[in-house]
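Just dropping this structure here.
One protein chain omitted, others in place.
Presenting subunit A:
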Amino acid sequence: MLKAENLSVIYPGSDKPALSNVDLSFEQGEFVCVLGQSGAGKSTLIRCMNGLQKATEGEMFWDGSPLSKIDDKQLRTVRKETGMIFQHFNLVPRLSVFQNVLTGLFGSRNNFRNAFGLFSDEEKEMARQVIGNVGLENEIGRRVENLSGGQKQRVGIARALLQQPKVFLGDEPVASLDPGTAAHIFNLLQEIHFSHNLLTIINVHDVNLAKHYATRVLALKEGKVIFDGKPEEFTDEYYHLTYNSAQKKQQFSVVSKR
């Protein structure tokens, strides 16, 4: 479904690659959690998957389409079929829950109808349904700024769901939420994942969440994949490898010798 081939990203003005020579492939039905320290390249990898970030070298294939070669229109089709949720929710302010969710349809309709908010009864009904799926039926008319963090992320999920995506991406969708709310969101994502048979790829900071929900865990470090396997294979050893820099280890060993 998704395939990275020798994928590298170097941001302009930086000499260190954010991703270097990554080879990965993902299939429908996988629930992947991506771990890694801050700056490891997690966001960059996720953003490459729907072409929000261009590869400097190598290629990302979306169901066979090379994202750096296809034209704008095809890229928009790819994005339409890829739902994405974000750490800071990225909802459009001053609009209601209902209106925000409807923006999920923007990729599949013409802009004149989008601009004037001309949605068919069928489309509105679909929006109400996904809002019900994420448990926000009672908040449907409220403005999104006034919602709690967990509710905002539910709006984000509903917006992505309305796209009827094949792939679901999340860039640290629970990093600004408390642990209880984070678990609720993950339960919801898991439920959606299995009922729609998606490919779900999510960045997390919390290793326990990753091990509990993922069917496959990835760990990145300095732009390279250092672990790719089943959650139970992600041992403490890999944990330290992922989260401790070599320098820190050295300091630690010096201290322990004394």
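Operating definition for what follows: a residue touches a chain if its C-beta (ideal position, glycine included) is under 8 Å from a C-beta of that chain, and two chains touch if they have at least 3 such contacts; residues count from 1.
Heads up, the rule we're going with is that contacts and distances are computed from a predicted model.
Participant: Just go with whichever of "Cell division topological specificity factor", "Cytochrome c oxidase subunit 1", "Phosphonate ABC transporter, permease protein PhnE" or "assimilatory sulfite reductase (ferredoxin)" UniProt uses as the name of the absent chain.
Facilitator: "Phosphonate ABC transporter, permease protein PhnE"
Participant: Of the listed residues A:80, A:166 or A:193, which contacts the missing chain in the full complex?
Facilitator: Considering all chains, including the one not shown, the answer is A:80.
Participant: Using the definition of touch stated at the top, determine which of A:16, A:54, A:69 or A:94 touches the missing chain.
Facilitator: Residue touching the chain left out of view: A:94.
Participant: Where the complex has a chain not shown, which of A:107, A:135 or A:149 is the residue touching it?
Facilitator: The single option touching the absent chain is A:107.
Participant: For subunit A, enumerate the residues touching the unshown chain of the complex.
Facilitator: 50, 52, 72, 76-80, 82, 84, 86, 88-95, 103-104, 106-108, 111, 114-115, 156, 159, 163
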